[in-house]
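Only one protein chain is missing from this complex, and each of the others stays in its spot.
Going by the order they are written in, the chains are A and B; count residues from 1 in each one.
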Amino acid sequence: MIEIIQTPPLNSVQDLGRFGYRSYGIGCAGAMDRVALAAGNLALGNGANLAGIEFQLFPVQLRFHCDIAIALTGADCSPTLDVHSLPPWWVVNVKAGQVLTLNSPLGGMRSYLAVAGGIDVPVVLGSRSTQSRDGFGGFAGRPLRAGDQLPTAPGPALQFRDSFGLGIQPPDAVLKGGYHSWAAPDDLILRVIPASEYDQFDAASLHAFKTASWTVTVQSNRMGYRLAGTSLQRMNPTEMRSQAIVAGVIQVPPSGEPIIQLSDGNSAGGYPKIAIVIQSDLWRLAQAAPGRSLRFVEVSLDDARAARTEQAKYLADVARLCSYCRSSRAGA
Amino acid sequence: MSNGITILEQPRVSYCGDHGLLLEAEGDLALPTQERIWAVNEVVLGWPGVLDTQPGMNSLLVLIQTDQHDPVEYHDRLLRAWGDSQSGRRAGKLLEVGVVYGGEGGGDLPDVARFHGVDIAEIVQLHSAAEYTIFAPGTGPGFGYLFGLDPRLFIPRRKVPVMRKVGGTVSIAGAQAILGGPKHPNAAATAPTGWHVIGRAHDVPVPFDIARDPMSIVSLGDRVRFRIERIER
Partner (left out) sequence: MSEAMHSMSSVVELLRRNGIEEFEVWDGASHFKLVLPPAEAAVPVTAAVDFKTGQGVEVTSPASGTFVARHPSRSKDFVAVGDIKQQGECMALIQIGPIYRPVVAPFAGKIVQTLCRPGDAVDFSLPLFVLQRQAAI
């Protein structure tokens, strides 16, 4: 069992999302940085989709009430286990009674805790993700609060080659990402596929879309990211019919400044869509903090497929190499 | 600048990022067209590799399991399925709700009346006379997007969203109408909206309850009527 000693709002139990219920208006929820959660799970020998905890606000303190193996991935939150500092992207055994403290990340936005066997909350509509707006899933259908006790699944105790644990190479060191000829060194580059209303935008707007940079505003959260920058306009702003919205959709409201819909976004809407961020780059956006500059680069479906393949290979390599450094303790 | 609605002459299938496809029907919103959308939806749900689908107003989103399949495999097949589809009446149920039009709960009613240059009674009459059909799921679990708004009531979405009290909202925008469910206990009292709230259905039933079987009290093709409780000026 994991006890939440202290937590700010907006931290919740998530897995890789809830799919199959769009007909009810239920969106996918799930970890904003799926790569981080999947990597942590796989390093522990879990299925990639077991539930972990997503942390968006800090500091957080947890107490473990059982011996269990954990993985901490995503943004480097300078974790300490009792008094011992842990490197980021680290996998280690914790002992009952130990306290884990997570601090505000200096870079990145969201950190993930995976545990061997997963957070054992009930599966609701096929997933353990928290659907905060609709009040179900995850832990009691809501973000975590001090005093919450999260059940962990019983399972074989794991042993690592080194008692200090082992590390996972963070994905930004491995996954190549997009290239944008106008990008400054710190710009986030998001690879996109043009969407159904792309051709409705005027030439100046399409040029700006391909070249300009936007800033992530503070009105950016699990529902979506609001960007500040060049205003995009359609040639003939007709009324839109309402359509399905998925994570990654870049909507352009009348103000002209884009909104990127994300995990907890509305599942339908009526703003025109100029493009959609490829699945493989959503984790990068999840780690972009307000103030970050970003640019869009249009890619092909083949490019997007190559990105998915690259990501799948990274996760498979993590799973395989970690399995060599990990064993189940007999009799535990 | 036109505030009309784009009407396609031909159906088209475009890609929704790298994990989905969007089918858009030709022609204007119409019940027979949407019946075909529902029919294609049923067909597509039976295809291997489909993760989820979602009808929209004259559209259908198809999401693919991209660890095993690629959206390109479905492009032509989806267009063909549309070509093969036929309309057909669904025997849906009828939901009737009483509405207090205008007043504090329907604060945008006077503006809608002004936009059309008529008295609010005229707006209320046109809105409540129609029978609406649930065409597509909405922005969350609820009563979905309603078709059937009298063309004389068409009014563009707001350019700048405004904050409006939630709970039983009766709203219109573009050519569409919506009915809001009761306020969720955890929800904020107000929410931003680009729609025009013209009334309030104080006794609207809870549309979706995860503990209930069936979870949703309405389905695509069901109909909604609004009954005038009173008009507040």
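In the analysis below, contacts are C-beta pairs under 8 Å (C-beta built on N, C-alpha and C of every residue); 3 or more make two chains touch, one makes a residue touch a chain.
This structure is a prediction, so every number in the text was calculated from the model and none was measured.
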TODO: With touch as defined up top, name the shown chains that contact the chain not shown.
DONE: A
Open item on the list: From the list A:P9, A:G47, A:G107 or A:G126, pick the residue that touches the absent chain.
Closed with: A:G107
Task: Identified contact with the non-displayed chain, of A:G135, A:P151 or A:G167 - done: A:G167
Open item on the list: Across the whole complex, list the residues on chain A that are touched by the chain not included here.
Closed with: 43, 76, 84, 87-89, 107, 161-170, 172-174, 314, 317-318, 321-322, 324-325
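Note that only the chains that are shown with their structure count from here on.
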TODO: With chain centres taken as the means of their Cα atoms, state the distance from chain A to chain B in Å.
DONE: 30
Open item on the list: Applying the document's contact rule, which stretches of chain A touch chain B when the two form their complex?
Closed with: 19-27, 124-125, 133-136, 142, 192-193, 195-196, 200, 236-244, 246, 248-249, 253-255, 266-270, 276-280, 301, 304-305, 308, 312
Open item on the list: Please output the residues of chain B touching chain A within their complex, sorted ascending.
Closed with: 1-6, 12, 14-20, 22, 24, 29, 51-59, 61, 63, 66-67, 70-72, 136-142, 144-145, 156-160, 173-176, 184-187, 194, 208, 210, 215-216, 220
